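A single protein chain has been removed from this complex, and every other one stays in its place.
Order of writing sets the chain letters: A, B and C. Residues in each chain are counted from 1.
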Amino acid sequence: MSNYRVFVGNRKYDITVMKDHLLVNGDPFSIDMESLNGNGLHVLRHPNRNIEAYLESSSSGCYQVQIGGEHINAEVNIGLDKEQNVEAAGDDHLQAPMPGLIIDVLVEPGDEVQEGDTLVVQEAMKMQMKLRAPRTGTVQAVHTQPGSQVEKNERLISLDSNDQ
Amino acid sequence: MSNYRVFVGNRKYDITVMKDHLLVNGDPFSIDMESLNGNGLHVLRHPNRNIEAYLESSSSGCYQVQIGGEHINAEVNIGLDKEQNVEAAGDDHLQAPMPGLIIDVLVEPGDEVQEGDTLVVQEAMKMQMKLRAPRTGTVQAVHTQPGSQVEKNERLISLDSNDQ
Amino acid sequence: MKLLIANRGEIAVRIIRACQELDIPTVAVYSEADRSALHTRYADEALPIGPTPAAESYLNMERLLEAASKTSATAVHPGYGFLSENPDFGRAVEEAGLTFIGPRPETMAELGDKLSARKAARRANLPVLPGSDIPLSQDLVLERIEPDLEYPVLVKAASGGGGRGIRLARSAEELIDVVDSAREEAKAAFGDATIYLEPLVQKARHIEVQILGDGRGKVLTFGERECSIQRRHQKLIEEAPAPDISPAERECIHQDAKRLGESLHYRSLGTVEFLRGEDGRFHFIEVNPRIQVEHPVTEMITGLDLVKEQIKLAVSGELNLAQQDIRFQGAAIEARVLAEDPEDHFLPTSGNISYLKEPGGPGIRVDSSLYQGITITADYDSLLAKVIAWGENRQAAIKRLHRALQEVQIGGLKTDVAFLRQVIDSHPYQTGNIDTSFLDQIQLSDREPEESVTRDAALAAALHIHRKRRNGNRIDRSRRDPWQQQAWREQLATR
Partner (left out) sequence: MKLLIANRGEIAVRIIRACQELDIPTVAVYSEADRSALHTRYADEALPIGPTPAAESYLNMERLLEAASKTSATAVHPGYGFLSENPDFGRAVEEAGLTFIGPRPETMAELGDKLSARKAARRANLPVLPGSDIPLSQDLVLERIEPDLEYPVLVKAASGGGGRGIRLARSAEELIDVVDSAREEAKAAFGDATIYLEPLVQKARHIEVQILGDGRGKVLTFGERECSIQRRHQKLIEEAPAPDISPAERECIHQDAKRLGESLHYRSLGTVEFLRGEDGRFHFIEVNPRIQVEHPVTEMITGLDLVKEQIKLAVSGELNLAQQDIRFQGAAIEARVLAEDPEDHFLPTSGNISYLKEPGGPGIRVDSSLYQGITITADYDSLLAKVIAWGENRQAAIKRLHRALQEVQIGGLKTDVAFLRQVIDSHPYQTGNIDTSFLDQIQLSDREPEESVTRDAALAAALHIHRKRRNGNRIDRSRRDPWQQQAWREQLATR
């Protein structure tokens, strides 16, 4: 018997997997899953319905599941007792909102910036966009430079956390 | 430097793979191969042409390659000196010509059969077919029974090899 | 309406697609082998109906009706094959209070017996092949009572149809030989040992007319299809319109089909099949009382959706089309992609489809239930996918089909795709000079592949094994190994 607590958005599912059946939030549940190829496509077989689910696991326990065109993030915790630790989204850093090319970096460490000032110019596809300071503060570190290819959520600029 | 002797039908290719180039039957050759997914699709890049090749390896060194809709069997021997050993196709056994269901087995061990006698009836898809004795002889063993699902080339009946 | 589809494979997917476009909920059924099949995933509900053998699942009326009852389905579509031509099934569906999407059971029974079908055709003044309308009796001594029989002659199962239950006899001796096994086969396959004789029309073309009837005597025709490219009476390539027949001939068979449908008060979709002899004369052979595999070619030249029209008719009881709404544009050709090996007597192949690329682009339609990862077995028929090409004219459709067949990539088992291309590239096919003996006569070009192709295959195999030996599987999955990078740089440098 194994217990899993799965968070999907605001919803929480406690799932118990036993030898030949399942409990979902304590209720018995009849379902079977089969991998259709080695590339993430699965079918969930309910007693009267087959559902396609495409699974990708980004990191341990974090899944992105596509069902009926919806992209759903599911986070699995093993055992029922752990609670999810959500890190507060900080505003101490400027991150790349998408993958792309850094065109220009307008600040250096030590610069004082106002909330909304353009710190970095990034280009992706046909668009150029100005990335602005999330708050007023002092630039502590610059992690990128013009010409760099950056990934989504890559940290570009850090602000001094003592400023506020 | 590695040498491979590849047999394709009646054709023989001696291929030498070096650090950054190749020899085919002694002549330098410029080609690059890339796997496009984990499922067998490759591209062969010639200097002025890209060719799709779908590769399956059935057993060690035996490949089935699809190029331009052709199914090509290639057998790779490592090193240039080995020669291919072709086993003579025997007529001591009756094999299933395709996967399918055995409907009827008309002989038992010890039965004398004439070349062309129906030994087994097999069904696949919409067809029933009579599988006939490859030669005159005595049935030595029956390896199947009505109702069995058989694979292609599965041995169904063996004839006594002393008869001829 | 909630529709249960008593079928599998591409036709089940085809019917579900029509329902989705009509906002009709669907119920799929599946045998164990099909428990993850595409049709089960596309339908709103999916129920198991038994083990893999068709007799215990797709042919199991009781289980099908149970599934309909359990899901509160209100209608049943039988597709083609399986129970689609079985009047008992139609009757059982209707007795359960459900709508059967097909002809009335009486019609199916009348047409299912090929002898009574011939009588019906003769009554409606269709040209019926000369020959006995009566079954061959059990103890008939053939030579005695049919001394003037012309050979070759076809021995046909009265309950056969769709190319099944047909044997050819080239002489009286062969006929005697064939009669018993034909009876046996007919009994085993159709539960009815009745057989009859039919003259073989030499160099015949198979041309059929699509009809849709409202069950009260109104019948529409949707043009004809040419289906002469057959192997063992199984169609392989079909097209619409039939090439190289005169407007008068065309009009004549359309009218024949309409008249037969009217006289039967035919309901739902049906196909009236004719043979056209070398002399240009048409002969009725049978009616297929169901949707056909090759219906898409008609859809592509008319712009109509036959399955939707069939379902709408079953819902309303009224045809909402008039004959003048049915107009034709261009030409369409369907090629059946089969799990068969043309280099090995077209024996069925099986395997897991590890890579799949279906063709696309202008004028191409693909009807299939394939997906990457599907395992093909010999449990059901060998149809994998239908590739249908439309063009402004026959020549454009052929070119397009050729192009599309080049794009088909099916990794994991042998198929007939290369053979299909050879057929449509052949001179007789290109010039429309085809009859049902075409595939018996065509010589599979026994040539070896071009040298550059076998060399590339050899290189691919050698490089694959080389990398595997050097790096295990690592390099094979990497997109950026140094060897490749090096090759790239050289390509650029040596330009």
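Throughout what follows, a residue touches a chain if its C-beta (ideal position, glycine included) is under 8 Å from a C-beta of that chain, and two chains touch if they have at least 3 such contacts.
Note that the coordinates shown come from a computational prediction; the quantities given were computed from them, not determined experimentally.
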item	value
Touch partners, limited to displayed chains, of the chain removed from view	A, B, C
Residue in contact with the excluded chain [from C:Arg400, C:Arg421 or C:His466]	C:Arg400
Residue touching the undisplayed chain, where the options are C:Asn125, C:Gln323, C:Thr375 or C:Ser452	C:Thr375
Among B:Leu22, B:Leu41, B:Val107 or B:Leu131, the residue in touch with the chain that has been omitted	B:Leu41
Contact partner of the left-out chain, one of C:Met1, C:Val315 or C:Val366	C:Val366
Positions on chain C contacted by the hidden chain, ascending	13-14, 17-18, 20-23, 32, 35, 42, 47-48, 50, 66, 70, 296, 299, 303-305, 329-330, 355-358, 360-368, 371-372, 375, 390, 392, 396, 399-400, 402-403, 406-407, 479, 488, 491-492, 495
Touching residues on chain A - with respect to the absent chain	2, 4, 6, 8-11, 13, 15, 17, 19-20, 22, 24, 29-35, 37-42, 44-45, 47, 51-57, 61, 63, 65-72, 74-76, 78, 97-101, 124-126, 128, 152
Absent-chain interface as seen on chain B, which is shown	34, 36-39, 41, 43, 45, 48-52
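Throughout what follows, only the chains that are shown with their structure count from here on.
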item	value
Mean-CA-position distance for chain B and chain A (Å)	48
Whole-Å gap between the CA centroids of chain B and chain C	30
For chain A, residues that touch 2 or more chains besides their own	37-39
In chain C, residues with contacts to at least two other chains	354, 372
